[in-house]
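Omission of a single protein chain aside, the complex is shown with its protein chains in their original locations.
On to chain A.
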């Protein structure tokens, strides 16, 4: 019944990101638990669903890592830039050949 969660290779420990004694990174878990799973509206948690679980918990994550906020923003922008960059490709074709 013990199922081993393997990482190839094992991710570097990132402070609170990797749990004590377990090798599942919290970030990987939160990707799934906050944005995945069946969404059924509980009696008690009706407005939690409205507020958006991801947003609430994101505040927790950001609050816990408040130093270097700028770097986070920079890294977040990386993927956006990758996209922008794909869009920018056609501009080359506009150049005279």
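To be clear about the criterion, a contact is a pair of C-beta atoms (placed from the backbone, for glycine too) under 8 Å apart; a residue touches a chain by one contact, two chains touch by 3 or more; residues count from 1.
Operating definition for what follows: contacts and distances are computed from a predicted model.
Which choice in "Response regulatory domain-containing protein", "Sugar ABC transporter permease", "GvpL/GvpF family gas vesicle protein" or "AAA family ATPase" gives the name that UniProt lists for the one chain left out?
UniProt protein name of the non-displayed chain: "GvpL/GvpF family gas vesicle protein".
Which residues does chain A use to touch the chain missing from this display?
Its contact residues with the unshown chain are 1, 3, 5-9, 11-19, 22, 24-40, 42-48, 51, 53, 56-57, 59-61, 63-65, 68, 71-72, 75-76, 78-79, 81-83, 85-86, 88-89, 92, 95-97.
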